[in-house]
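As you look at this complex, bear in mind that one protein chain is not there, while each of the others sits in place.
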Amino acid sequence: MLALFENPRLRGGIHAEEHKAETSAKPIATNLPLPKKLYIPVQQHVGKPAEPVVKVGDKVLKGQLLAHSQGTISAPVHAPSSGSILDVLDFPAPHPSALPIRTIVIGTDGLEQWRTLDIPSDPLQLEPEDICKRVGDAGVVGLGGAVFPSAVKLGLGRKNKIHTLLINAGECEPYLTCDDRLMQERAEEIVAGIRLMLRGMNAPQATIGIEDNKPVAYQAMLQACRPYANITVVQVPTRYPMGWDRQMLRYLTGWEIPADGRATDIGVVIHNVATAHAVYRAVCLGQPLISRVLTVSGGAVGKPQNVDVLIGTLMSHILKFCKVDMTKTARIIMGGPMMGDALPLADVPVVKACNGVLALTADDIELPDVKPCIRCSSCVTACPVGLLPLEMASRIKANQLDAAVDLGLKDCINCGSCSYVCPSNIPLVHYFKFASGELFKRQQMEHKSEQTKRLIDDRNQRMERIRLEAEAEAQRVAEARAARAAAAAQAKALTSIEEQA
Amino acid sequence: MYIISAIIILTALGLFLGLSLGVAGKYLKVESDPLVEKIEALMPGSQCGQCGFPGCRPAAEALVSGTAPVSLCPPGGTSLIEQLAKLLGIDVDLSQSQDKEIMIARVSEDTCTGCTRCFKVCPTDAIVGAPKQIHAVVADACIGCEKCVQVCPTECLQMHPIEVTLRDWRWPKPLAKAA
Partner (left out) sequence: MSIKPISGPHVLAVRRIDEIMRMVILALLPATFWGVLIFGWPALLLTATTLASALVFEAICLKMRGVAAKPYLSDGSALLTGLLVALSLPPWAPWWIGVVGAAIAIVLGKQVYGGLGQNLFNPAMLARVALLISFPIEMTTWVEVKPLLIGPGLIDSVSITFGGNTADAVTGATTLGLVKTGFSLNQTLTDILNNYNGLLAFIGWERGSLGETSSILILLGGLWLMREGVIRWHIPVSLLATVTVLSLLFHWANPQHYLSPWVHLNSGALMLVAFFIATDYVTSPNTPLGQMVFGAGCGLLTFIIRSWGVYPESTGFAILLMNAVTPLIDHYIRPRIYGRYRNGKPLDISHP
């Protein structure tokens, strides 16, 4: 009956076992030993990969530029520690396929020597353009997981008239508490970052949405925001996927972003709370994004906690630091258990997108048999977007991708709520990921077949031209021969006439 | 009386309808079957001949006349089957259809003699090179027709699957365990 009175702004969603208590009360560990080698992939963001500017053998200082951004949507990467460039090679990426990605390897010297930092005397007096430039130069990207270059987002915000900056501190994924801890310990810095973002976009006000399962963080943020009337802190109900930015926006304001639009279209920009902190570091301290806080948790972790980690540190290094029992570990996950990716190996680097490493035991991850769909429509109830996952999956199973698209496949956010509640354990999200990839592939194929047609046409035309030319040539030769023969005949005739004469 | 009037009416009706059909046939004549053109536009257009027809247009004609199944084109894959079935209004069971892995040609540099035979047959100009020079295949333009493989005198052209990179890695289809 409760559904009758449910807030229409809050649709679908699930309530999973939180597992947050293991880590949310422990301070962020900053004493992770410096690894001997750091592996920094050149692409840790949405958009074009960065282009390396260092050579093997170069000495680099902490914070020095390693690869610069290229194109409008891109972000640079920086050296997380001082040392020398050992190699630029293809190294397994933190990705479910573990396929290689171009990676710069730094051999650390243990000195942690910073490059000269450009610290503005009064950051809040900087010009908005200057703030955006500093954020972009520091390689700040969305740390909630989307890794969209933040400077681009701020720039978009400046171009469109923004009335609200929404700070997403939902952190709805189970296990993860890195944003929670960050707010508990560094609330002042986050608020400074938010004020910089507001100035960078010329936006008047900000709203921070925090799930109500983080009361301590909420109090800390409330305290830190007290001096600033234009920043409000709001508690939102704990319900996955509250941290889906569009869901949070709908809950807090009642507005929906059009399916084919961006948040800026309705005058809103949404940033993650950790991104606000990175902005503070980038502008106020002049430090590029070279480290981040991530949660290490899961059944196989001996010392679950949040760790401040340098980008490029291998996950195996962190797991060892947190006393992970590898024999008990059944699956290593980058990110949260709902949307995170299972990694086939632990020797992959931490990247900017990585907000958690989970070492789950066989008990944590059940592997039940897949049963047929009983059309219970739990997935329809759980879907925050308003899709029909069961119908979409059955179409995809029958390879009818176009039918699945008609049902709204492209609006799916892969949040996993449907798979979570499915009593038949149908891997619904897996079907949707497969279908999206397949659609992309088809698009590429279509592109290629167009190109092929053009190439074939070109070739046929060229062949035709060559044939025509050959014919013309042959004709010319024949004509020339005929002319020569005629000339010879004429000459012969002339001589005979002369002879006669 | 009734019989006569019925005969007259029916005859008149038949005459009128026949006449109008004849007129319509003359004035609304379609030059060629537009369906064939539509289908040909959907086809890959590489005239590869894998369907058993000499090219994409004959294949399209066969499809329209109903003598060929919609699954005739291996390079088109499931996507083409789905589109063709929709266009022709046919119900097909796609659940068993599986796309063939796309292969592209690659030149082994050790054995290439630079004979230029391969790039003469390549329908998409995907092979570059000059006489007595080692040839190379432009992977993006190769359509996997294998024509070059057939003419290569030293068997230095071979078909290889496209290498997967991080950018074009895709999720595989989940195993359908349940009935």
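Letters A and B name the chains as they come in the text, with residue numbers starting at 1 for each one.
Going forward, a residue touches a chain if its C-beta (ideal position, glycine included) is under 8 Å from a C-beta of that chain, and two chains touch if they have at least 3 such contacts.
All values derive from a computational prediction rather than experimental measurement.
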| item | value |
| --- | --- |
| Per the touch definition above, residue among A:56, A:117, A:374 or A:487 touching the missing chain | A:374 |
| Contact residue for the chain not shown (choose from A:71, A:107 or A:344) | A:344 |
| Residue among A:301, A:421 or A:439 touching the omitted chain | A:421 |
| Residues of subunit A in contact with the chain not shown | 1, 3-4, 11, 14, 16-17, 96-98, 161, 163, 174, 246, 250, 253, 255-261, 265-267, 331, 333, 337-342, 344-345, 358, 360, 364-366, 368-369, 371-377, 380-381, 383-388, 390-391, 408, 411, 416, 419-425, 427, 429-430, 433 |
| For subunit B, the residues touching the chain missing from this view | 171-172, 174, 179 |
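In this text, only the chains that are shown with their structure count from here on.
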| item | value |
| --- | --- |
| Contact footprint of subunit B on subunit A as seen in their complex | 93, 95, 97, 99-101, 369-372, 397-402, 424, 426-427, 430-431, 433-434, 436-438, 440-442, 444-445, 448-449, 451-453, 455-456, 458-459 |
| Residues of subunit B that touch subunit A when the two form their complex | 44-47, 77-79, 82-83, 86, 93-95, 97, 123-126, 140-141, 143, 164-166, 168-174, 176-179 |
